[in-house]
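Shown here: the complex without one of its protein chains, the others still in place.
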Amino acid sequence: MSDSQIAVEQHGPELLHHFVDAEQQRDAASLGMWLFLATEIMFFGGMFCAYLIYRYWYYNEFAAGSRSIDLKWGTINTAVLICSSLTVALGVRAAQMGKRKLLVVLLLLTIVFGLTFLGIKGLEWYTKFEEHHIPGHSFNASDLEKPPYSNGGIDQQHEQIFFSLYFAMTGLHALHMIIGVGMFIFLTYYAWKGRYSPKYYTPIEMGGLYWHFVDIVWIYLFPLLYLIDRKPLG
Amino acid sequence: MSEHILSSKLYYAIWIMLLVLTVVTALVARVDLGPFNTIVALVIATFKALLVVLFFMHVKYTSEKLTKMVIVAAVFWLLLLLALSMADYTTRLLS
Amino acid sequence: MFDNFPLWPVRASSGAGNVDALYIFLLALSAFMCLAIFTMILVFATMYRRRRGIEAEQIEGSTPLEITWSLIPLAIFMVIFAWGAVIYFHERTPPRGASEVYVVAKQWMWKLQHQEGQREINELHVPVGRDVKLIMTSQDAIHSFYIPAFRIKQDVLPGRYTTVWFRATRPGVYHLFCGQYCGTMHSGMIGQIVVMEPAQYQAWLSGGGTTGSLAASGENIFQQLGCPTCHRSDTQGRGPNLVGIFGKPVQLEDGRTVVADEDYVRESILSPSAKVMKGFKPIMPVFQGLVGEEQLNALVAYVKSLTPSPSGTAGGPGSAPAGTKSQDPKE
Partner (left out) sequence: MATAAITAEREHYLNNEYGIRSWLLTTDHKRIALLYLISITFFFFVGGFFALLIRLELLTPAGDMVQADTYNKLFTMHGQVMIFFFLIPSIPAVLGNFLVPLMIGAKDLAFPRINLLSWYLYIIAGAIYVHCILTGGVDTGWTFYTPFSTAFSNTKVIEAGIAIFIAGFSSILTGLNFVVTIHRMRAPGMTWSRLPLFIWAHYATSIIQLLGTPVLAITLLLVVFERAFNLGIFDPTRGGDPLLFQHLFWFYSHPAVYIMILPAMAVESEVVACFTRKRIFGYNFVAMSSILIAVFGFLVWAHHMFVAGISLYSALIFSMLSYLVAVPSAIKVFNWTATMYKGSISFTTPMLYAFGFIGLFTMGGLTGLFLACLGIDVHVHDTYFVIAHFHYIMVGGAVMGYLGGMHFWWPKISGRMYPEGWGRLAALLVFVGFNLTFFPQFILGYMGMPRRYWQYPPEFQVLNVLSTAGSTVLAVGYLLPMVYFLWSMRYGKIAEDNPWGAAGLEWQTTSPPPTFNFEEPPEVTWEAYNYEQIPAPAEVQVER
């Protein structure tokens, strides 16, 4: 057990007492984060399941609903989120190389991108509010164009299910974004304080993993919500 | 202990690919491919997700098999939920 | 043998015997397994109780043994599964020609409508030996139609039809329970199934003052709501001709085909634009909230009754022979 003794004597303040060495601590954190992301997949999975079933049942309404969401803003938002993923990835790299100022700048950029995304999302929600597409008593989807290949009209009730799922899915995604931005504010502060070094940057790495996961959820939400049916209307 | 540090060029390359794919998926959706629209959209999304997982999340470079196992298990369980639920919904009209 | 045994439910339907047989098989199997395991544990516990100077013998395990006691139970399980599946399949496939009773469940009562026009609350009269199919829906929460003596149960869901069928074999009065928790008086949502000899049943049928068959009252509602304006008996109507449509596949505009069953008729009345027949426009008004569940059942029964007349010229809604039984369709 001499190995661990040495490690205990040499470890920095960031090594917690119950780990043998920093590598064990880092591996544990990484596995923990990945397991957490697995639970997140199942968390969103419940909604994806609901989405799949209702899309199968009410395809026309889903297609009409999808067309009523602004594709331009959706695409821009996807790009914004991809940019934020890049800055996070570069941020982890900066932490690995011990570039403190670069790390802080990249984290700040990530926060800016995250807030941009949320701002655009809020704008889109506001538009939907104006259009009475929020589920509830004032819901009204009679303005939606019916799909060209179907002579069936839009069933208001079924359309409301699409929007229920739209708001639930984008809402919970946005909540994850808000949590992520809050987390990065802390990480930026500690990065500024110089807490992270090439030897210890686990929090940055874990924060990055979380952020990338939120990005991936959006990568799926984008085609599932915005691109159900964008074929030219005949 | 420190992980393999990837070159920033790789990150930029992935970033460009992701942006291009985003534009491509939005454009392809405007072309009428019949049922393939959905399939193409999901294939592109999965490819994008894989890029993020493998490069941004470093899964390609980790020596740890466990990470891959966790991802595979989670995706498998998600498919289980979807497939077995749909087993009910798709066969309801038959009975 | 169990008929007068107080710890065993009465058996009063054609399917109950099958369920009991499988149950007894499972009971015997379980009793055998319990006995085997408990005896072994007791024997080991006595023979190998701790004694001074005698050490336990370390045994690693045995793969052949493990495989044996995995595969044999699995084989037995598959037999149970298959047996149970056959019974279930039988329970869920109503025979052709079964007489139909519409059931509406609401908090906290059962409302039943016979084809012949009789209406009952919390009570169902049926003759011995006739196949009866129940077409059920709920007005509010989920309920469950449960007759222990018949060994049948089926949840009754709002917004769609579920069905269950039985053939009563013994005259008597049996419990009807609500099996799915549905609120305050869930335990009060009970009733009785009165099984009668056919002659008595006929007497009961003619005894109640009815207002005509269910299909006939459906026709009245059809007229009142102005449906015949569009659903005409020729091909000129703005809506499809409904004669002979029931039970047939319907081609939809987007290429799908659905069978015009009870649920399709129901959906087409409540939210007409959901599945519009090919060649027609979604112009029908929505009747959600305008017709109650019981009226809906009458309409469904009416659409069902619209069969083409034997001469080949389709009978229009007005001329359709509405009642199928001996009752006169008109008052």
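In order of appearance the chains are A, B and C, and numbering begins at 1 in each one.
Throughout what follows, a contact is a pair of C-beta atoms (placed from the backbone, for glycine too) under 8 Å apart; a residue touches a chain by one contact, two chains touch by 3 or more.
Because the structure is predicted, anything quoted here is derived from the model rather than measured.
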Among the chains presented, those that the missing one touches: A, B, C
Selected from C:Glu91, C:Glu116, C:Glu262 or C:Glu294 as touching the chain missing from the view: C:Glu91
Residues of chain C in contact with the chain not shown: 6-9, 18-19, 22-23, 26, 29-30, 33-34, 37-38, 40-41, 44-45, 48-52, 54-62, 65-66, 69-70, 73-74, 77-78, 80-81, 83-89, 91-92, 107, 140-142, 144, 146, 148-149, 151-155, 157-160, 162, 175, 177-188, 190, 271, 288
Touch list for chain A against the chain that is not drawn: 1, 4, 16-19, 24, 27-28, 31-32, 35-36, 38-40, 42-47, 49-50, 53-54, 57-58, 135-137, 155, 157-158, 160-161, 164-165, 167-168, 172
Contact footprint on chain B, counting only the chain that is left out: 66, 73-74, 77, 80-81, 84-85, 87-89, 91-92, 94-95
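Rule of thumb we're sticking to: only the chains that are shown with their structure count from here on.
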Centre-to-centre distance between chain C and chain B (centres being mean Cα positions), rounded to whole Å: 43
Approximate Å spacing (C-alpha centroids) for the pair chain A, chain B: 14
Per-residue overlap in chain A, given as positions that touch at least 2 other chains: none
Residues of chain B that touch chain A when the two form their complex: 1-3, 5-6, 8, 11-12, 14-15, 18-19, 22-23, 25-26, 29-32, 37-38, 41-42, 44-45, 48-49, 52-53, 55-57, 64, 66-67, 70-71, 73-75, 77-78, 81-82, 85-86, 89-90
Residues on chain A engaged by chain C in the complex (per definition of touch): 58, 60, 146-147, 149-155, 157-158
Interfacial residue positions of chain A with respect to chain B in the complex: 22-23, 26-27, 30-31, 34-35, 37-38, 41-42, 45-46, 48-49, 52-53, 56-57, 71, 74-75, 78-79, 82-83, 85-86, 88-90, 93, 96-97, 198-199, 208-209, 212, 215-216, 219-220, 222-223, 226-232
